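Quick notes on the structure that follows.
Apart from one protein chain that is not included, each protein chain of the complex appears where it belongs.
Showing chain A:
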Amino acid sequence: MHLGVSESMREREYSQISTRSSTPMESPHQKRVLRKKWQAFPGQNKFYCDGRIMMARQTGVFYLTLVLILVTSGLFFAFDCPFLASALSPAIPAVGGVLFVFVMGTLLRTSFSDPGVLPRATPDEAADLERQIDVANGSSSGGFRPPPRTKEVLINGQTVKLKYCFTCKIFRPPRASHCSLCDNCVERFDHHCPWVGNCVGRRNYRFFYMFILSLSFLTIFIFAFVITHVILRSQSSGFLTALKDSPASVLEVVVCFFSVWSIVGLSGFHTYLISSNQTTNEDIKGSWSSKRGKDNYNPYSYGNIFTNCCAALCSPLPPSLIDRRGFIQPDTPQPAPPTNGITMYGATQSQSHMAAATPLLQSEPVMMSDEPSLPGRTSLGAACASLPLGQPTPPTSTPSLSCDADLLPLQGNHVEGQHHFLTPEEAPSPPGMLHCGSPMGQGHPHGHAPGHGVPFYSPASQDSLHEDSVRGLVKLSSV
């Protein structure tokens, strides 16, 4: 190759070549300011304070929660406490103050922290997994359906199915689930709570529980003492005069009365979940219920209530797996966005742009122009459209795989199937979604309030719809 060239020359040439080839994008990007990782985060989250705060996209209801708590507590401290402090004891505002601070602290902590988001696979990892899956399936070409991408694991004697997440390109760890609103896989996914404006998962479940527990106490505290205040006043000046003297009390009583039922009920429900070491997701799907089979039991439970509680509340807090505030290295390959099924080595930042975050949603109109209403078909169309358009698989083959009735979870929560592929704007707003009458009708024993209908989103069931619908298509990546 380099005939007649001295060895040192050759070396120098070689090293020049290698430098160029290893960082091909260096020159055009050298002048670019290094971005932080949160700016290129592929999920649907919103970040504030330079990546320190992480919330879901829809935060309207969170502000409502804040307003309700602040206004009610504010009115209590301003109008009822002076009377109560002088008539009864100054300890009342003090205790109220402590409770209030605790409620706010835990609420903000739940809302602002990373629930345990699993970062998406790097292109190399995704390619490696694809290869392993193909080897396991025996590479079959389009025509007959390859089996769905699941892996079975034996955990403490119980068989658990691990599902492959098409968006994140990983096999989800046990108890993890993909939140369709935030478009992330979350570890130990409990539910997506619009009231706190975030998912509740492994890292913020204890804060969430502390929040609802302390809020229950605060609500009961305020309710009780406002009633006491009105009674004491009416003893001296009559009931109506008492109400006229402190009009704020009426508002407080009304708010507290309606909140008590839902919040206390929710606290009770979560206390049950903690003591049996289950997530809301698992409880709703009845994953460990004995109705599924005689030998069905929860493999994660430690056996006794005390250990389960300690494990949920006092276990070591794992750190965030997504490095939000780190800088993006120019030569690091970013996780390939789902629309671009071709896993490229050294994908540039522009490819991992957040526009790729909603591939399924944005490409919906492409495939399913004539079948907008049926849930199964919708998911099929959207799922197909998410794959690289260069794929030779004919679109007509997919509807034939459609709507296997067993795609939809048996517990009749087909409500979730409907909004699986709605944009995040649409998903929380229809009131029908929040109420979720049908799953409730199953006589859930824990008095789950209608207002808190969010747990029934069950993103995991939606993903099973998704993955079954993609069965007709052979490979995601052409690598």
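As a working rule, contacts are C-beta pairs under 8 Å (C-beta built on N, C-alpha and C of every residue); 3 or more make two chains touch, one makes a residue touch a chain; residues count from 1.
Just so we're on the same page, contacts and distances are computed from a predicted model.
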item: Which of "Prolactin", "Golgin subfamily A member 7", "V-type proton ATPase subunit a" or "Guanine nucleotide binding protein (G protein), beta 5a" matches, in UniProt, the chain that is not displayed; value: "Golgin subfamily A member 7"
item: Among A:Gly51, A:Pro174, A:Gly268 or A:Gly286, residue touching the chain not depicted; value: A:Pro174
item: Option touching the unshown chain, where A:Val153, A:Ile231 or A:Val250 are the choices; value: A:Val153
item: Chain not shown: contacting residue from A:Cys81, A:Met210 or A:Ala242; value: A:Met210
item: Chain not shown, touching residues in chain A; value: 1-2, 7, 10-11, 14-15, 18-19, 22, 101-102, 105-106, 109, 118-119, 121-122, 124-125, 128-129, 153-156, 160, 162, 170-171, 173-175, 187-188, 206-207, 210, 299-300, 307, 310-311, 313-319, 321-322
